[in-house]
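Report on the following structure.
For this view, one protein chain was removed and the others were kept in their places.
The block that comes next holds chain A.
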């Protein structure tokens, strides 16, 4: 057993309202630069739909991920090492900018410079690639909310095998949103495709990163990733991908997409896994067995034997504690309501999803039946094969059974909690029908519905104590000046000396203050709160300004 820790995420799709806040904040934080205009580390797709880039799930076409060869060994679908080197001068499977979209801006200047005319001046779209006028014909979420789906949706790769049924019942079409980031796979095919060895998996937290100093721009990772989540920065000539916001995660705060998620549908936590069994699990013969196989690779940190092995493998005790409290562990292992996205790519993805029950609920509601009744919902899950089969194509390589099980658990939770909320006696037969206890079901409800920040994100900070000690040997201070931030203390040599306070640390402290206070106004006792109405402007009342150390009052 070789225990490794992996930072993982679970998204509860039932709560996604498709607002794209995650995409926008991520873009503002990371890809708001020339060369990355078309790059969306996080994007939200409407399903059924084509996704981004268009039909990226069609691996017959794009050749991403791994395949199991007849002899049982795994091979890159796009070909092995020699084939990669022989095709290095022109990557045969690289999506072109048209498969993403041609990024554009608008010629806003004409609006302000226009002379007075009878007609309104128009800001024309200008390509950010060629600088010329262009027609906007596609974008990262062109088919948002099923827009234009009567034309495009039929090309959704995941509809394969169920097209006829969908056409039949298109009037009562179903739809949900699928936010996607890099999967930070246990068996990343992008890393395996990189000729330079620039893409690596961090041994501490499993985050998959591109070393920008080692990337030589061969572009094999872009075609190797079946999720098409490695992008080519066309200005620097280097690959870039979602970093799981490692600068934030290292100091214990969640990724930007999670932090800003309006529906609070993302959960971040650690998963422990046995690195020795990853390859074996990824080589499982039956595609339907891959979900189960990946779950079996995970280790339960509450198991004393695993605990011993983890400590022996150098996982710090506080990380082990965090792994025990991981919300992701509960959703994947305990309640088994989270499923991986496209296990059939055999990359062992680590961003999992709770499939949405809402398409089913909507249909039941429209028929006028009670959409919170267990019987109605169970019957609908069985009867409405389209959503279930579609979801199975996404999350279990087409195996309907696990999706069915998850949806029934979610349906049971609705019915069970209704009784409790209405003050009736909880019906213990409901959780029993899906193999759970009432207590478990209540805990699951808490986690899915009302969990607070600290429960949704259990992120231990990285261990840099030793690195710091080695680096700062000569300048380290024996006396702690300021318990909160001795490392960044600038008192000795004056302001600007040493390292600047990292923005992430500053953010972290501010956010922590704001988020751990359960009231709107802090400080929340009236005695220390500043009343601006009767403040005469003299002196600095406590709490009005942030504390300043050296200046002595404001």
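Note that in this section a residue touches a chain if its C-beta (ideal position, glycine included) is under 8 Å from a C-beta of that chain, and two chains touch if they have at least 3 such contacts; residues count from 1.
Keep in mind that, in the parts below, contacts and distances are computed from a predicted model.
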Missing subunit (named according to UniProt) among the choices "Spore germination protein IB", "Respiratory nitrate reductase subunit gamma", "Cytochrome bc1 complex cytochrome c subunit" or "PqqA peptide cyclase": "Respiratory nitrate reductase subunit gamma"
Contact with the hidden chain (one of A:20, A:47, A:184 or A:238): A:238
Selected residue (touches chain absent from view) among A:33, A:81, A:124 or A:308: A:81
Contact residue for the chain not shown (choose from A:204, A:334 or A:419): A:204
Which residue of A:152, A:248, A:346 or A:456 touches the chain not shown here: A:248
Hidden partner interface residues of chain A, rising order: 81-82, 84-85, 88-92, 94, 96-97, 129-132, 187-188, 191-192, 194-197, 199-205, 211-219, 232, 234-238, 247-248, 250-251, 461-462, 464, 467-468, 470-471, 487, 499-500, 502-505, 508
